[in-house]
Each structure stands twice: as structure tokens, then as C-alpha cells.
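Heads up: the structure comes next, in C-alpha cells.
Missing here: one protein chain of the complex. Every other protein chain is in place.
Up next, chain A:
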Amino acid sequence: MSAPVLEVRGLSVAFGGDGRRRGARDAVEVVRGVDLTVEAGTCVAIVGESGSGKSVTARALLGLAGSGALVRADRLTVAWADRRDASEREWRRTRGVGAGLVLQDALVSLDPLRTIGREIGDPLRIHRRMSHAAARARAIELLELVGMPHPTITVDRRSGELSGGMRQRALIASALALDPPLLIADEPTTALDVGVQARVLGLLDEARARGAGVLLISHDLAVVSRIADTVIVLDRGAVVETGPTAEILGAPRHPVTRALIEAVPTEVPRGVGLTTRDRPVRSAQPVVEAARTASAASTTGRTPPPPPAPALEGIGLSKSFRVGAGTTHAVQDVSFRVERGRTLGLVGESGSGKTTIARLALALAAPDAGEVRLAGEPWSPLPERDRRTRRSRIGAVYQDAFGSFDPRWSVGRILRDALVAARRDPSDAAVTALLDQVHVPTDAAARHPLALSGGQRQRIAIARALAGSPDVLVCDEPVSALDATVQARVLDLLDELQRDHGLAMLFISHDLGVIRHMSDTVAVMRSGRIVEHGDAERVFTAPEHEVTAALIRDSPRLARGDGSAGFR
């Protein structure tokens, strides 16, 4: 079979325009003339920012674009079958036998009431007419194939009983069940820990090696560079650049591609902006030079000797939670300190206790043992009443900015409220000043957060945290929910604000690249303990603990043409 498994010419998808419900509006074309070819045994990646039409393209290829969508193509051959004007029945056949789909959110893609075995066995029973017993046996085989621990037990579990990584593997197993010649994976690793991410990518790579065509969709070039042979860059629904992965990464021609590559934080040393590479943001001194000085003189750093009391300090913190009959030790004997104008990066897999530390630092939870000190004074032992007046000294930025806004409030009201909390005058001028600080147009004050993009929402959350002119900023996964390029702009903003205000930052992320870019010192967590702690450069270049080494090994990095950091 030499014909490609997927061949698409001039695909366009439009929404609206049928005048239903929201009144007559012109059709919005979100995908415009996309050409795409996936050969058997190769991996093609579609990359682009959110809103560039990646996911719509993937869905259109499986007839899942939705009832309001108008899909047109000069050629649409999926698994060697012409699927232009295909009926729903024909599409079902394609989806079952011709192509497997792996979606980003495995939790909602699996039916919570059904066991994993049934979910995987379904396509086998429907398309291969297997018996229940045979389908179950095959499901166990597939779970083994995707490296699921204890497949014979897991097969009878429901999705709610599995971790994120296990769910994603179950989903891949169900996509592989019929051994389809084409696999479409839409952001399959976003929101997963790096270790799991590496395993999931490995699975896709194995499927490719067995002869399947893989279409991978991602906003993260670093992920894509590991397994893709060809990269297609989408912008506003159109292909702006396409070519072999090494070529695209090594010599990008289109500005959109360049922006995507620059946005990968791993490649950029501390202090250099991610969006404007030519202009060092932090200091006039060459930054690489600065980093060297810092690592050579490990304790002093590049700023004058820090004042004796750190802005934020945790001493011997422990916190456990009762879960059912047992007890989970979320944090065990953790100590840390964050100096003014410096960033402590806290990294670790999910469940390692990072967020508990953030909650302890913000005094949203009380430690079982140990103490949090703010600017050298007791913080966690205070009664909440006494703490309240000092809460403006410490600000917080969360992963889910939108969820941290009252759904009934406008941006202006959110910021005025924060000013009131900090006992400042909630004037329009003060709100405007806050918006200016985070580079959001001032007319946003009248809007509802719903009307803002993800990046702008996070900026508003940062502005709110700054309303009290805090000394310390606790950022818990502040950019994890954002696209690579938007993420880069928000990181640059945080960097700039730290420089302007001398903020001490406790920066939490599961993304090593982000941590490396943002931190002066790094603490690596595992099962509630800090396993390694030290100067950022040192930790990343010469990790001492195996956990750190594994994190570094698994974290996605741009694989350039020279193949030095490839996955294979």
C-alpha cells in the first residue's frame, strides 16, 4: 500500500452562516485551504496557537466538525476511502476501523460509569464482532502494550479510579484497539507530567514504527519535535509553513513559526525575554555572563548581598490530610526561603505537594508542624484576624485565572475590590495604572472576564495580585493553561514586574522549561519532600538526585536538525 493513509487537498471549514439561533451572520471560515498528506509509518504534526484551526482540522478529518460546520475539500481521503460528502454511517466506519482518535482530556473522553475494559472492548465488539470474553482479553493485551501497570486489575477499573497518565494510556489503548492505519492525536500530552508525557509520546512513536500514520496536533513545538517527521504550521486557519521537522526548527521562514520556536522557554537563559529575543529584559550585563557569575559565586547571586531576613521563609513544614481511612503526608519537613527580587522555582510531578506548599505560604492552610515567616515575622501562627491586615504583602496568581474571578463582576470591579482590600483608594486612575502595569488596554475595565482571552485573564489576575503592592508573589502553575506563545508573553511580564518591584516569587510549575527560565534557585519535590535544592544553573546542568535527572531527561526540548536532543 503505497498510497498515503491520509490525503487532504483544499480543506476548508466554516461555522455559522446558517442563521440559526443567533440571527443571521456571515459564515466564519476557520480553516482555509489546508493541504495535508500522512504516509504510513510517518508522523505529521500540525502546530499553531489556539484559534489557529488545528483542532477543527483534526475533527473535520473524522467527520466530527459538528452540525453547524460546513466542511469542503477538493480531496479528502481518510484511510484510502473518499470521505467527501460521506454519510454519518460511513464516518462511523472510518472512525472505528480507519482512524483512531486520542483527545486531550481523557477524563471526559472516557465514560465514568463503564470499566476501562468495556471502553476499549467496545470497538472490538462492534467492528470485529468479538465476544465479551475475547474483547476483554484483547483489552488486557492492549493495556499491556501501552505500559499500563497491572493490566488485569486495571481492566475492571473505571476512569475515575485512574490517574491522568493512566487515563491517557487507556484512551490510547482504545484508539489502538482496531490497529487503525491512521492515528489522530489532539494535544495528547498537554496537562500531563513530563514523565507521563514522555511515555505517551513513546507510545505514539511505537504505533508509527508499527506502520501507522500518525497525525499529531499540538501548540507545543518541543513536544512535536520529538516524534514528528513533518511539521505543518497553521495560522488563522491557513498553512503558513510546512516541511521536514529538522528544517522547520532549524531554519524557520515564517514569523509565526519563529514565534512558536522562541516561545519554548528551555532554550532561553534566565533574564532574556521570550518574545523579544534581541532585547535583554533583566540587565544590561550579558545574561549568560550573569548566569555564570551566579553559579560561580553560588550564594551571593548578581544582586548585592540580600538583607538578612528573607521575604518568605518556610521552616520544617509538614502537612497531612486524612483521606478515607488513611493519611496522606502532602508535605513533610520542607524548608525554603525566597529572597527579595529573586525567584524560587518549585518543580515536581503532580501530587508531589507543590500546591500544598503554595497554600501554606498563603496561609490558606495551617501547617501541622513548622512555621511560615513573612519578611522575618511569624505568618502561619497568627490568628486569621491579625493576618488579614497584612495579606496585601503577599499576592497569589493561580492556574485557573477565570475561576478566581467572581462570575458576576467586571474587570474594573475585580480590581477596585482588590484595591479596597489593600486599603488603597479604588479610583479609576488606580485601576488604569494596574491595567497599564500588565499591558492590558484600559477599556478592559468595563468588560467581563468572559470577553478576554486566556492570556489577558491571567494578566488581570496578576494585576489583582499587584494591587496591594506585595513583597511576595506566589504563582501556582500560572502559565500551564496557556498556549506556548501566550505563555511566553505572561512569563516576560512576570519577569518585568519582578525587576520593577523587587518581588520575591515562589514559582510553582510542573514544566521544567518554564522553571528553568524563571528561577534563581530551584527546589525539586517528590512525595511531599524536597529532594534537591540549589542554584538553578547547577541543578539543571548537574542534577544530583535521580528524580531531577529523570525530570530533565523527560522534559520536551526542541530537537534541532543536528539531532542532539532527539527522542528516538
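Everything that follows uses one rule, which is that a contact is a pair of C-beta atoms (placed from the backbone, for glycine too) under 8 Å apart; a residue touches a chain by one contact, two chains touch by 3 or more; residues count from 1.
We adopt the following convention: contacts and distances are computed from a predicted model.
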Undepicted complex member, UniProt protein name, chosen from "Dihydroorotase", "Pyruvate dehydrogenase E1 component beta subunit", "Molybdopterin-dependent oxidoreductase" or "ABC transporter permease": "ABC transporter permease"
Among A:Asp229, A:Asp333, A:Asp400 or A:Glu496, which residue is in touch with the absent chain? A:Asp400
In the whole complex, not just what's shown, which of A:Arg59, A:Arg226, A:Lys319 or A:Arg391 touches the removed chain? A:Arg391
Among A:Gln456, A:Gln498 or A:Thr548, choose the residue that contacts the chain missing from this document, as touch is defined above. A:Gln456
Of A:Arg95, A:Arg373, A:Arg464 or A:His517, the one touching the omitted chain in the full complex: A:Arg464
What chain A residues would touch the chain not displayed? 22-23, 25, 49, 51, 362, 364, 388-392, 394-396, 398, 400, 403-408, 417-418, 421-422, 441, 444, 447-448, 450-456, 464, 467-468, 485-486, 489
